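Here you go, one structure.
As you look at this complex, bear in mind that one protein chain is not there, while each of the others sits in place.
To keep things simple, chains are lettered A and B as they appear, and every chain counts its residues starting from 1.
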Amino acid sequence: MSLDFNDETFRGDFTYRNSAKAIKRFPFPFPEDSYMYSVNMEPHVPGAVGSVFEHMFDVDEHYVSEMRDRAQVLADDPLRCQSLPHMELAGWDLLELIMVSKARDYPHWFELHRDGNQWHWINRPLQIDQKFTFMDASTLPYGPMEYITRQTQGDFTLQDQRDDDLWIEAGMVTTQADWSLDFDIGMSFKQWHAPVPLAHQMQIFDRALKFLLKLQHGAPVRRFNWTMTVDPLLDTSPENYPKWGPDKTTMTAETVGRRQHLRVELQTLHRLPRSNAIAFPIRCYLISFQDLVTVPKWARRLHRVVRDIPDELATYKGFIRNKPLMLDYLAPFDDGAATSPGFGVE
Amino acid sequence: MSVGAPKIPVVVAEVVAVNDLIKRFRFVRRDGGAMPVFSGGAHVVVEMDDHGTRRMNPYSLMSHPADSAGFEISVRRDEAGRGGSLYMHNHVRVGMEMVLSQPVNLFPLDARAKKHLLIAGGIGITPFVAQMAQLQAMGGRFELHYSVRSPALGAYVDRLRDHYGPRVHVYHDEFGEKIDLATLLKSQPLGTHVYVCGPKGMIAWVHATARAMGWPDRAVHSEEFLAPPVGQAFEVQLAASGKSITVQPNQSLLEAIEAAGIEAPYLCRGGACGQCETDVLRCDGIIEHNDHWLTDDQKASNTKIMPCVSRFRGAALILDR
Partner (left out) sequence: MTKTEFEPAIPSRPSYGVLSPGIGSAHLFVADGEGADAVCDLLSAADGLKAASHIIYVPGANGCDKSTALQALGVAQFHRSPSFAAALPRLTKVLADAHMGLQIYTAGTEGLMAQVAAAAQAAGLPYEAVQMEHRGSLARRVQCVHCKGVTENVTLDPFQCSHCGLSLFVRDHFSRRLAAFQGVCIDAEDPGQIPASVERFK
């Protein structure tokens, strides 16, 4: 593996680590000292150089290892990637969006050469050199969505738009916060979100849906979501819950700093041009508590968020059991000082 | 939250008189770059500077959805309208610079359909021209039934017949030919979706006939852009901006808000998409709700208005804008 990318694992011996650079650019998701749902969408426009917002699709030091982990998840369970038959066109739209973006944003790693529908794609980090015919799935080793998302960090779902609703009808889901694509595929926006507590009553989904139905091509938006994960495990799937569930119970005061991770999802939404579908990349970033507390503002704020979150949300997010351990670890880093508003380190 | 996508600066590349009533316009980017590809059924809003009056009319895209070299629209001359189509016909020339919105699709094909039955009347053919090109490329099953006044006014009939052969059925009013809708709807395989674009009466006829024959509403699709109607001038107070404006007889409320320098959201400007929905804070009078968006209850309660097509008569109207 080259100097740009870590050689690490997200299972077994869990050798995943964030470099000092990765900690510095970590997308801390709390703009204030408490948390409640909100629609919180903003334009997905390029952000500061070096930040996770600098490019349309962030490629970081974990790229190659994450893709290796995804390939393993798919080998174990091919149902993690599914596309209903009418979604292939949206898959091509997604492939084009990602290839064009990456070749533009990271020309030293990715190249795309197009002559009409004859395309040539080079992915140096993964050592892929592929000539294919755009819109002809028989010229790729997988369907277009699967092909490109095996080479792109983050989960992806594709939503068809019809009857004033969005229908999740294709997806690549191997780094999920405990939801099943196989179960949810085919659902409408509100059906898909049915298990989320409180938010329905707050009309969060009505407002979000209304907004997304009007999303325009060329004007993507983004938002954060977050949860907690014990060990840097990308594949916290319901399918494998009996395998990873027991590990949540073996954390101790000695290991919480190393094992407990804040899991942040950078979610972006893109209108796709040919299919009129919406692509929903859900990019997962993990940071251990011991790395997180190296930023004093983050440590203070995370302590307050975890302390004050309603039990219903802590249960839904799956960390109510370890909440006391987490608070014991974080409390010493919270001296009660005021924190500055916004995401910045100070 | 904003849904604004950058507008497309274009130059008119081609103006073709298709027949006595219809002209076709082709636009390419001023910087020579690629247009976005789009989905069949999408429209763009064309901005016009009609001698100081800003007009913004939606037109369905009829070029090939995968053609990123340029966009094409067709405009039917409407002598009785507010002037947008007359401006396009009388003043727009090759080489003129104009501005288009990004494509927006309020009339998409249902990609799951086993078959697509397309029913067009007159200028309503335009979204179907793009949709058929897209269906053809993807191997979709479809059939077009196209009603025109006369052979001379049958825009694109020859071209469509050349491309799609027996899947194109043309009916001439002049010869007393009429789409036999009942027979057509009776013989469609399960999973067929029907789409209609044309005059108001035709749209209502297709919806009513399909419903009476047991077609589910969700298998029947239509698109009708309303031109903002003309009317009496009226006063409006805009509470959030602290301004009072006058809407002129041939101006829409949305246009008057924009002319006052106030940003207001919109997508279709034809009463269909819901984007410009605005809260009414006070209404002493009658709102003429001309849109397809608000429910009958919402219209009756006078708490919402769609400024793109709706007007007002009365003593005072205050909006949260």
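In the analysis below, contacts are C-beta pairs under 8 Å (C-beta built on N, C-alpha and C of every residue); 3 or more make two chains touch, one makes a residue touch a chain.
Computed from a prediction, not measured in an experiment: that's the story for all the values here.
J.: Would you indicate which residue among B:R30, B:R159 or B:R218 is in contact with the undisplayed chain?
T.: B:R218
J.: Consider the whole complex, including the chain that is not shown, and state which of A:G12, A:P242 or A:G336 touches that chain.
T.: Missing-chain contact among the listed residues: A:P242.
J.: So which of B:K7, B:R77 or B:R112 would be touching the chain we can't see?
T.: Touches the omitted chain: B:R112.
J.: Considering the complete complex, identify which of A:H44, A:K102, A:R150 or A:H193 is in touch with the unshown chain.
T.: A:H193
J.: If the missing chain were put back, which residues of subunit A would it touch?
T.: Residues 79, 163, 180, 182-187, 190-195, 200, 238-242, 245-246, 248-249, 321 of subunit A touch the chain that is not shown.
J.: If you put the missing chain back, which residues of subunit B would it touch?
T.: Residues in contact with the chain left out: 112-114, 185-192, 211-216, 218-219.
Going forward, only the chains that are shown with their structure count from here on.
J.: Measure off the straight-line distance from the CA centroid of subunit A to the CA centroid of subunit B, and report it in whole Å.
T.: So the centroids are 37 Å from each other.
J.: Help me check something: in the complex, which residues belonging to subunit B touch subunit A?
T.: 1-6, 36-39, 42, 65-66, 102-105, 108, 110-112, 134, 137-138, 218, 267, 273-275
J.: If you look only at subunit A, which of its residues touch subunit B in the complex?
T.: Answer in residue numbers: 39, 41-43, 86-87, 89, 135, 160-163, 211, 214-219, 221, 273-276.
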